[in-house]
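Before we start, here is the structure in question, set down as structure tokens.
The complex appears here without one of its protein chains, the remainder shown in place.
Should a chain be cited, it is by its letter among A and B, assigned in written order, with residues numbered from 1 in that chain.
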Amino acid sequence: MTNHWIDYKNSDVIMNIGGNTAENHPISMKWVQKARDERGAKLIVVDPRVTRTAAVADLYAPIRPGTNIAFLSGLINYALEKDLYHKEYVLNYTNAASLVNPGFGFNDGLFTGSKAAEHGQYTYDKATWAFQTDAEGKTLKDPTLQDPNCVFQLMKKHYSRYDVKTVSEITGCPEDKFREVADLFCSTGKPGKAGNILYAMGITQFTHGSQGVRSIALLQLLLGNVGIAGGGVNAQRGQSNVQGACDMGQLYHIVTGYMPMPADAHKDLAGYNATTPKAGYWTNRPKFMVSMLKAWYGDKATADNDFCFDYLPKLDKDRSHMAMYKYMAQGEVKGMFCFADNPAVGGPTAFRKREYAKKLDWLVVSDIFENETAAFWKAPGENPEEIDTEVFLLPAALHFEKEGTITNSGRWIQWRYKAQEALGDSKSDLWIVDKLFKAVRKAYAAGGKFPAPILDMVWDYGDDADAVKVAMEINGYDASGALVENFTKLADDGSTSCGSWIYSGFYNNESDPASKRREKETEGIGSNARWSFAWPVNRRIVYNRCSADPEGKPWNPDLPVLWWDGKEWKRNDVPDFNATVPPADTAKTPFIMSPELQARLFSSAMAEGPFPEHYEPWESPVANKMGKVQFNPVSKVWYPGDNAEVGSSEFPYIATSYRLTEHYQSGIMTRNMPWLNEAMPEMFVEISPSLAGKIGVKSGDKVVVESKRAQIECKVAVTPRLKSLKVNGEEKEIVGMFFHWGFMGLSKGASANDLIPSIGDANTTIPEFKAFLCNIRRVG
Amino acid sequence: MTTKVRLIDVSKCVGCKGCQVSCKNWNQLPATPTEFSGSYESPPDLFPNTWSRVKFNEYADSDKVKFYFSFFSCMHCSDPACLNICPVKAISKDSLGSVKVDLGVCIGCGACKGVCPFNVPRIGNNKMFKCTLCSARVSNGMASACATACPTGAISLGDADEKIAEAEARVAELKKSGFANARIYGKDELGGLGVVYVLTDAPDKYGLPAEPKVSLADVYFWKVALGPVKTLATVGLAAGALSGWLQMRKEEIRKEQEGKE
Partner (left out) sequence: MKISRRSFLWISGAAITGSLALKLGCAPKQPPAGPGEPQVEAEDLRIKYAQTSTAICPICGVGCGVLVYSENGKIVATEGDPDHPINEGTLCSKGSALFNMYYTYDVKGEAIPNPQRMTKVLYRAPKAKDWEVKDWNWALETIADRVKKTRDEYFQEKNKDGVTVNRCTALAWLGSAMCNNEENYLFQKFGRALGITNLDHCARL
């Protein structure tokens, strides 16, 4: 999230697309309702079905799963064509004026530089996705925005293809509904108006998920909705610490604080540092990397030995979730740790996760209930006598039986206290990982392969690991050995240490750590700066220079985030810019993390191209109306032939998956909570009355749902909340399903994720859970 | 303390069931086993261990699909039929407006269930169970568990006159913003209920009786059936035995009445 939950109360128009905020983040509706009660705000919901959020929306628009980019592109085009964008903002705060290489172009669904690759896919040489520069390497600009090669004109050209009729035919959203959404949301393009977009996995879980997010960002930038109170690109995180787990580097491609993982190409620290961005705040990355190495290797890390840079493994290739399971299937992965994760229900093509686990020599699982991942050998139809995997199932303590921090979607790092001892032999994951490390270190004391990274590692959190000690290591220490104030004090000479640079400041005072603060704001715009700590440096709204005009006057004087009073910057938040200089000095550089120091309407960073383009999901009922390229041309195909053909008659229905308020993720927590089973007892799928008529079922009947990969059996709900959509002139039905069930726990049921293809986004590899093809029929 | 009213503003409800579960949580109620009912509504009814629930209703009008949620529990009537019929005076109404059952006195005869115009009381283990309006919380200045949990302010608790004024203002506001059928429910029904609804549509669309009535036939039946109960209860007959006797007596009277018809 660029903003935070409470800030929703400052919005004028809130659009929930690719998310279902009332069901999956119910407390968000407190602040949505507040905006409606106090500001007369309007709520738009764009969703394939009438959800509990849509039920209370001012405006609901249906959309075919997998067509978010077409819908959002239509909105971008609408704003550009009807002149509804925020001109001063776009001119000053984005790279709209930058001139692009004249060789850049887009034809037949592909950007320039494409080259055919395996499985009908492509790779890109991004050479033309670049700016024109002067002799000194400075980007050329046209502040009139008229040059045909400037970003703004290229954007207009690209998006002109997304007219209302085309968008309606692709998305299935009726033209008049689309226009209503466009008029209402684009009304926030005026200075002083705040439009807020809430999204979640309904944007991201597609082969084009990242470009969906980027489409939201582009729309918000055009309307001047980034960096202001009540605005933002707000990813609503589905899990309580998904933000924090990412911040801690629990992802294959990064270490802590979003620093890239060292790779084979980096021979040494200098080689790694050579990839440091040349401009923007990331130029400080070497300080953060050395400080992390100092936190990990202490006195052993010296300038002479590259601060133990070689102790870090080098990344050879994609090692993400789907990739590692593929390597497991191929026999490369032999042993696995799995902490509080349940891929045997939650992963794509989930039954294969259970199948591939048989290839492991050993599997260590830590969880609070016996989950399907640990019990894969007990799955229906399995013969345990043929499964050789050793499984260790470690009993984990519950959340209120241990202490430490978790980070919410608004980046608030909040301390959680212990209320009781863990039950029986169960132990906190902190205790478990600490004891496991010590056991492994003991085993290596007698020798073994390259033991140095294990033996030299700083690991000193007490006999029973103390979360406070770990928190202080993450926060970091300055040259004097005191807790470091924040990341501006970190150095690249080995004098400072810091576990995750973006967290420095969250525990910088042992007696009164910021993450434990509990002072509720009594006046202001809702920042609550004295409640816990938000990374970075307690900033609640990022890019907040954009909340004021180039002269430092807030676009909305009633909701000032920061404002220049003629002498100094006054603040309702921590500035995301140099606030010691007059506004003119920062008027063109409000995005400090971007090397261009401006928001990038055009960027070469994405795999698919500088502008998002609509491609159909891997499994689609229709040919791509926008061009010859059917499907994301650079997405990696892990399982060729594992998809139903375009317009398949065997699998004629569009399928999508989602969640319920009453259950959670793979369900292993909530399916073991009787009150929640009472409130939502069983697995079911949802279909429209017209589809129900076609297959001859009524609510409560049993059905089989089948995809190219698997089939499941469960009950059906027939509901007018789902309706067929007119796509390219043809009525298309949708089957919606919940993915909370599995074969363990108090409430057992079929796993919808068995049906999902293992195909992912080209940038992030997130699987395409939200759009595929299926058939459905009555049982008996 | 003045009488409280629980205000249910369905226009703000998002159907999260925080109220329903919070009720079980505060009142320490075991889960009731349920099965898929064909919709999101679960449990399908009130039970001795389930004192409140959210009703889900779906309607497909010409172009708009309506998905309605409404909290349902004891209405805490100002003139409760259950209190009036109870043969052993186990039911009382306190100054907060809470209609309460004294479980030490209740014999589980079910007369209260029989006459309740909203079919709220549930009998289990020869006792009647229903919402207590969290009187322990409310008497300590806290809100009921359902109102405390509600994220959007769809359920709130407050002084009767203030809550009714708030409801009226909200209805006016809803009418202005296009909800032509918006109305208040519970203010005048049965002489005023302890639960007042702001509805955006007709009461029956939310599973509420359009004109709630205490059925005189039911009251008559129960009065006849319960005639001797009061005496028997005072001589200390065990509740279980009394209840068994009452079942027989009810059947007898039913047969008699059917004979007359």
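One rule holds for everything that comes next: a residue touches a chain if its C-beta (ideal position, glycine included) is under 8 Å from a C-beta of that chain, and two chains touch if they have at least 3 such contacts.
Predicted, not measured: the structure shown is a model, and the values here were computed from it.
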- Using the whole complex, pick out the displayed chains that touch the missing one. A, B
- Note on the structure: Across A:V634, A:A679 or A:L722, the one contacting the chain not displayed is A:A679
- Query: With respect to the chain omitted from the figure, which of A:Q153, A:N305, A:S690 or A:T764 is a touching residue?
  - Reply: A:T764
- Query: Per the definition of touch given earlier, which of A:F106, A:Y327 or A:Y639 contacts the omitted chain?
  - Reply: A:Y327
- Item | Residue, one of A:R237, A:K294, A:R352 or A:R600, that touches the chain absent here | A:R237
- Item | Selected from A:Y199, A:Y258, A:F351 or A:Y503 as touching the chain missing from the view | A:Y503
- Item | For subunit B, residues in touch with the removed chain | 1-2, 4, 16-18, 20-22, 24-26, 28-31, 94-96, 135-143, 145, 148-151, 156-159, 162
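Here is the rule we use: only the chains that are shown with their structure count from here on.
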- Note on the structure: Rounded to the nearest Å, the gap between Cα centres of subunit A and subunit B is 44
- Quick one: which bits of subunit B touch subunit A in the complex? Just the residue numbers, please. 11-18, 20-21, 24-25, 30-40, 42-43, 50, 58-60, 65-69, 151-153
- Message: Can you tell me which positions in subunit A touch subunit B when the two form their complex?
- Response: 22-23, 26-27, 29-30, 33, 50, 52-56, 660-662, 674-682, 684, 689, 699-700, 715, 717-721, 723
